[in-house]
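One structure, pasted below without further comment.
Every protein chain except one is present and positioned as in the full complex.
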Amino acid sequence: MLTLNHFLALGAILFAIGLYGLLSRRNLVAILMSVEILLNAILVNVVAIARFNDQAQGDVFALFIIAIAAAEVAVGLALFLNVFRLNGVATVDPLRRMKE
Amino acid sequence: MLTFVVLSVLMIVGAVGVITLKQPVHAALSLVATLLTLAVTYVTLQAHFLAAIQVIVYAGAIMVLFLFVIMLLNIQGDQPQPHFRWMQIVAYLTALLAAGAIAATAFLSPRELPNAELMSEALAGGGAAAIGEALFNDFVLAFQLVGVLLLTGIIGAVSLVQRKATQTAKDERELSGV
Partner (left out) sequence: MIDSLLITFLKALLLVLVLLGAFAYMTLIERRLLGRMQHRFGPNRVGPFGLLQPIADAIKSVFKEDIVVSAADKFVYFLAPFISITFALSAFGAIPAGPAGSFFGFNPWIVDLDIGLLYVFAATSMGVYGVFLAGWASNSKYSLLGSLRSSAQMISYEMGLGLSVLGLIMITGTLNLREIVDYQSGAYLLILLQPVAFVTFLISAIAEVNRTPFDLPEAEQEIVAGYLTEYSSIKWALFQMAEYVNMMTGAAFISTLFLGGWRGPRFLDAVVPGISEWPFIWLILKMAIFMFLFIWLRATLPRLRYDQLMRFGWIWLFELAMLSAIVTGAVIAFVL
């Protein structure tokens, strides 16, 4: 029998994968894609919980998450474009200079 | 149940592809596959409206933006550098810990929750109307704020990218001695 716990577990696994990518990749675009996996892991949970509780609120939250993801990606990619233009590479390495 | 297992396996394989494939375009495609599988999972949960939004906004717009930037920058694969290796181990441990913690909470939760068959009439078949009612009654302020956020995002993105264009124009003017 398919229960809510299955969806929560799926969300957890996706979240962990995204977290690993977020911490281990150096390519800025890859890092942003890992963030997308994190957001989608949360989406799985939100939608599943909403459906199993028979409410529309979760869907509304999911819509908000998608909208915020769109804004985040637009700004993030614009930033990365500038990083690339300043340094010639789009990885996190040149950003170490920020601490100096 | 079988559908769920197949979809989850596809989704996890796609997500692993995103973080392991070296070529960014392949990683992005893998993410698209993950997003589409997720959309199908929404369909199995009767969240048709959200599935359509997921495909249109996430797969159809956000990921295309990613591919656009990857192609504009012509980003090549990432070579791991020695001084960054320790981060990978930290990442493994954190991820495992997080997965363990969340999965434990999920499975040890004593609450018995209702299953998908008990869904109400309003939410069956996508529930665009129910979502709209919730969105424009209970969450109307949040909705407006998201609109403002998106506008800010657009302005921010445009201004960030635009700066270089005026810079180029200035450089050109200086070069041509005007």
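Note that the chains are named A and B in the order they appear, and that numbering of residues resets to 1 at the start of each chain.
Just so we're on the same page, a contact is a pair of C-beta atoms (placed from the backbone, for glycine too) under 8 Å apart; a residue touches a chain by one contact, two chains touch by 3 or more.
The structure displayed is predicted, hence computed values, not measured ones.
Across the whole complex, the hidden chain's contacts among the shown chains comprise B.
Checked against the hidden chain, the listed residues B:59, B:98 or B:157 yield one contact partner: B:59. Although one chain is not drawn, the whole complex shows that of B:13, B:71 or B:97 it is B:71 that touches it.
By the touch rule set out above, subunit B reaches the unshown chain at residues 23, 25-26, 29, 32, 48-49, 51-53, 55-56, 59-61, 64, 67-68, 71, 125-126, 128.
The rule we apply is simple: only the chains that are shown with their structure count from here on.
Listing the residues of subunit B that touch subunit A in their complex gives 1, 4, 8, 11-12, 15-16, 18-19, 24, 27-28, 31, 34-35, 38, 41-42, 45-47, 49-50, 53-54, 57-58, 61-62, 65-66, 69-70, 72-73, 75, 78, 80-81, 84, 87-88, 90-92, 94-96, 98-99, 102-103, 105-107, 109, 113-116, 118-120, 122-123, 127, 130-131, 133-135, 138-139, 142, 146, 149-150, 152-154, 156-158, 160-161, 163-164. Contact residues on subunit A toward subunit B in their complex (touch as defined above): 1-6, 8-27, 29-30, 32-34, 36-37, 40, 43-44, 47-48, 50-57, 59-60, 62-64, 66-75, 77-82, 84-85, 90-91, 93.
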